[in-house]
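Right after this comes chain A.
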Amino acid sequence: MSVSLFYFVAFLTIFFALLVIFSKNPVHSVLYLIVTFFTFTLHYIMLNAQFLAIVNFIVYMGAIMVLFLFVLMLLNLNEGSIGSKSNLLKMVGVIAGMCLVITLVGSVKALNASDPLVLQTQDLGLVKNLGKVLFSKFLLPFEISSILLLSAMVGAVLLAKKDIKQG
Partner candidate 1 sequence: MNFWERLYLPAIFQGMGITFKHMFKKKETIFYPEFEREFSENWRGMHSLKRDEEGRERCTACGLCALSCPAEAITMIAAERQKGEETLYREEKYAAVYEINMLRCIFCGLCEEACPKEAIYLDGPIVPADYLRKDFIYGKDKLVEESMKVQQN
Partner candidate 2 sequence: MELAFIIEKFGLILVIFLVSLTIAAYSTLAERKIAGFLQDRVGPNRAGPGGMFQPLADGLKMFFKEEIIPTDSSKALFILGPSLALFTSFLGSAVIPWGQDVEIFGRQVSLQITDINVGILYIFGVVSLGVYGIMIGGWASNNKFSLMGAVRAASQSISYEIPMGLSIIALLMLTNTLSMKEIAEQQHGFNWNVFYQPVGFLIFLICSFAETNRTPFDLPECETELVGGYHTEYSGFKMGAFMFAEYLNMFLASAVMSTLYFGGYNYPGMDFVNELLGPLFGPLIGMGVLILKIFAFIFLFMWVRWTVPRFRYDQLMNLGWKILIPLAIANIVITGIVITLIDKL
């Protein structure tokens, strides 16, 4: 039951991810990307990681993709406005893509996939357990990542602020 469900959702994920790439209109692309993120949410729910699922839902679908859509709507890109790429560019793209595939395959092989330890703690994804783990075992990485976000925020504010001397 759950395995076939997983394959179904995984198929949907890949299908919509491909549509993101192949659709000519950038706004359609973004909409397909939103659906792709929604299938990610489904994956998280199947892994019993409710908190991650809902955070993925809020942050990616509800905020980041809205901003993507926002920018694309303002840019007013239409079909064909991107234009065709030169052959050299295509070659470079193919090589870069192959490199990425090789890296991914290598890293998947290096990893021991499907670690049964993860599945033994069924309730790991629930808010309480996740919070306890984050604030005890992984406290340092958690705080460091929050500092990273803070510095990014300060940087964004600095960039957005008008230069008083010139303005």
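Selection rule, in plain terms: all candidates are chains of the complex that A comes from, given by their letters.
Everything that follows uses one rule, which is that a contact is a pair of C-beta atoms (placed from the backbone, for glycine too) under 8 Å apart; a residue touches a chain by one contact, two chains touch by 3 or more; residues count from 1.
It should be emphasised that the depicted structure is a prediction, and the values quoted were computed from it without experimental measurement.
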| item | value |
| --- | --- |
| Touching partner of chain A in this complex, picked from 1 or 2 | 2 |
| Touching residues on chain A, where the partner in the complex is candidate 2 | 25, 27, 31, 34, 50-51, 54-55, 57-58, 61-63, 66-67, 69-70, 73-74, 126-127 |
